[in-house]
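Complex shown without one protein chain; remaining protein chains in place.
All chains are identified by letter, namely A and B, in their written order; residue positions are counted from 1 within each chain.
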Amino acid sequence: MISHLPILQVIIPLLGAPACLLLNRPNLAWLFSILVSVLTLITSIALLMQVQAQGTISYMLGGWEAPWGIEYRIDFINAFVLVIVSALGAITLIAAKDGISKEIAEPKQPLFYVSFLLCLAGLLGITATGDAFNIFVFLEISSLATYTLIAMGDDRRALWSSYQYLIVGTIGATFILIGIGLMYMMTGTLNIHDLAERLPAVTASNAVLASYAFILVGVALKLALFPLHFWLPNAYTYAPNIVTVFLAGTATKVAIYLLIRFNFDVYEISAPQFKYMINMVFITLGIMAVIIASWTAIYQTNIKRMLAYSSVAQIGYMILGFGLDSVSGLQASLLHLFNHALMKGGLFIALTAVALKLGKVELDDLNGLAKKMPWTFAAFVIGGLSLIGVPLTVGFVSKWYLVVAAAEQQQWYIIGFVLLGSLLAVIYIWRVVEAAWFKPPKELQNAAGNVTATTSREAPVLILIPLWILILANIYFGIDTRFPVSISQQAAQLLFGGA
Amino acid sequence: MLFSIYGLISASFFMSMDAVDVAFTEAAVGAGVSPLLMLATLASVGRYQKKPTDPEIPKVALLLVIITGILLIIGTLDMPAFGAADAPAHQHVAPRYIKESPEEIGIPNMVTSVLASYRAYDTLGEVVVIFTAGIGVLSLLNFRRRRRNIHLIDDIIAIDEHKILRIVSKILIPPILIFGLYVQFHGDFGPGGGFQAGVIFAAAIILYVLFFGVKYAHQVVNQTFVRVFSAIGVLLYGSVGVVSLLNGKNFLDYHVLAENPTTAQHIGILVIELGVGITVACVMILIFFSFIENIEKVIQELRK
Partner (left out) sequence: MILDLFNYWVVIALMMIGFFIVIARGNLVKKIIGLNIFQTSVFIFYISAGKVNGGTAPIVVEGAKLYSNPLPHVLILTAIVVGIATTALALSLVIRIKANYGSVEESVILKQDKL
């Protein structure tokens, strides 16, 4: 079975989803989907180990060799992303039960788990595949499942956000489709590895440049790259809380992966001026994302929305690493991808716990809540510190690598902007911490207001455990940095060595 | 109406460029399913005719569109000419499909060979996309398990006693079902296959609903049935892959299914096309029922 790991990675959740529909009982569906996601996680870890042992793995679907059939191609980069996505999938599902039974009507709950597994399968499929058109197919699986998940939110604005995302997402996917079509017309192949080999011969042609532009814009729409991020805050804010945890940790990460794959592996832009221009675009957009989105985050009263803007800013850091166009810059991006999944996952799970108690996550409602839910808010503080980039947390590690990468090229102004971004993060995190820990509880002021908040104190154990797993991972990988650093370094070297 | 005609025109466009399979599908989807859904939506949403508000947005949009268009035109400038046989697209991968698929797969329709064997995994993805959409529509529109209270639409259908239509449809529906089966199993030789068959099959059921009312249709296919079978279709497809895995071959390698390679390919394609057909038909019916139920709800509210 060991040689079939690449495909098992994707088909376990892919076939688990329809099987889950047959169960049709919320608790059964929940347990079943946990089983599926844990199996997926085990597969992904085994896969990463296999890649470490023997290098890039290629798997031919249907037994047809590469450019004719569809190939799964696992190297360091996507093995790394696969682990991140499936780990977050499993952790989110464990935490999902309480939130879901509160937010979603009972007959719809099995459908939630089915969509969740489909979304997971789609994201894993995008990451694992080595075929350009296959990316499009799995992109649509994950997108359609995501629209469904967002629309399940109990606010009517969830519907509008989902619609908005659907329009933007479909335009993005169609752009990618145009790009793939142009590439196919110029090379006659759809296999990514094959494309990377055949494109340099025609790289000067307008059609290839146009396909590059279309794929870039299409992926940028999906990953909410500034200024195409307008759909993301709505989608994150009004989706069911647990969906936000999952999306924040995975969906944009997979889009970043796609950008890495296309930008560094498939296209090899030979003209140095053009290359320089693209890098400058990345750097400018990255800086603007960091500063403007962080600035906007400060003014949000809804904490989910605040963290959503912060996500846009974090994507900015990753894009900055791209723009540096060096092994260390890319390594910083990959590290931040891993770290951001850990910290945002943790922070959003903490918010899920809060929303479970209060029903909403407005800043004013948090006053004094930390005394009622010390575990949750202790986790929030650590997650926040990590987001800011304080030493001994993962957030520090990736920012350090980014700063080093910038210093290598003497781009001092980038360092300035990274520090400014961290400063802005201090402000918006502090507002939450101050409200929760230092302000007097609100219940004293209007005692009749919140009945639910007083009945039970701490969040359910099933939320606290996954929450603290992520938070402890934040600290552990902040101190013992060997695992993510070595993997991301190998991945970055692979991309630059191969290119 | 116009939308449906648009679908038909684009189908004939595909036809003129030798893409018979695509034309068939587009005729079923572009001229059939999507206008139907569009009409069902308009029936429950109503026709709003309010003028656009902000005159600024179209200008920005226009600019954006023009930039994209120019980019594309520039992109096409050094592309191989339309229809040129020596274009790179026809050189690298495609020749093998054309030259060797009749021997390797053993069926004359190359589109089916590529779809169901060389790139069968894409098709699995496609089935899952349809399945996902079905789940999405179900979670958005269907709150109630029980469907007893669908009577208003049936009343409307019953009021205009379309005797002639009913008799004609009674004659028509069985051949449509048989045609669906023909398309299902004849995909190896002519244009067609599981997806088109599924749509045709669903069309027969939808026709039945339109003439005889939802109540009777539910006696034939109820929601649980459709729901279960839409999942079973995907699982049937996947099971072929799992069988290959269990026999030590790669996922979806049909060669484990029989000694003779072409027979094995035949069996594999037959089974997966069946999976496609089941899921597509079920999801289409599911979506249609969900839309109908919603129209019912809107009518109920209007009556109040």
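FYI, contacts are C-beta pairs under 8 Å (C-beta built on N, C-alpha and C of every residue); 3 or more make two chains touch, one makes a residue touch a chain.
This structure is a prediction, so every number in the text was calculated from the model and none was measured.
Undergrad: Under the definition given at the start, what are the shown partners of the omitted chain?
TA: A, B
Undergrad: Determine which one of B:Gln184, B:Ser244, B:Gln265 or B:Asn294 touches the chain that has been left out.
TA: B:Asn294
Undergrad: Using the touch definition up top, pick the residue from A:Ala90, A:Val114 or A:Leu166 that touches the left-out chain.
TA: In the full complex, the listed residue that touches the missing chain is A:Leu166.
Undergrad: Per the definition of touch given earlier, which of A:Asn234, A:Thr352 or A:Ser422 contacts the omitted chain?
TA: Touches the omitted chain: A:Asn234.
Undergrad: I'm checking contacts with the chain that's been left out. Which of B:Ile130, B:Val183 or B:Leu252 qualifies?
TA: B:Ile130
Undergrad: Provide the residue numbers of chain B that touch the chain removed from this figure.
TA: Residues 3, 6, 10, 13-14, 17-22, 25-26, 29-30, 33-34, 37-38, 40-42, 44-46, 48, 50, 52-54, 57-58, 61-62, 64-66, 68-69, 72-73, 76-77, 79, 81-85, 87, 89-90, 93-94, 97-98, 102, 108-111, 113-115, 119, 122-123, 125-126, 129-130, 132-133, 136-137, 140-141, 189-191, 195, 280, 287, 290-291, 294, 297 of chain B touch the chain that is not shown.
Undergrad: Residue-wise, where is chain A in contact with the chain that is not depicted?
TA: Where chain A meets the chain not shown: residues 133, 136-137, 140, 144, 147-148, 151, 156-157, 159-160, 162-163, 166-167, 170-171, 174, 177-178, 181, 184-185, 190, 234.
Keep this in mind: only the chains that are shown with their structure count from here on.
Undergrad: Give the list of chain A residues in touch with chain B in this complex.
TA: 1, 4, 7, 11, 14-15, 17-19, 21-22, 59-64, 67-70, 105, 107-108, 111-112, 114-115, 118, 121, 125, 131, 133-134, 137-138, 140-141, 144-145, 147-148, 151-152, 178, 182, 184-190, 194, 198, 202, 205-207, 209-211, 213-214
Undergrad: If we count contacts the way the header does, which residues on chain B are in touch with chain A in the complex?
TA: 71-72, 74-80, 87-94, 96-97, 117-122, 124-126, 128-129, 131-133, 135-136, 138-140, 143, 145, 227-228, 230-232, 234-235, 238, 241-242, 244-245, 249-255
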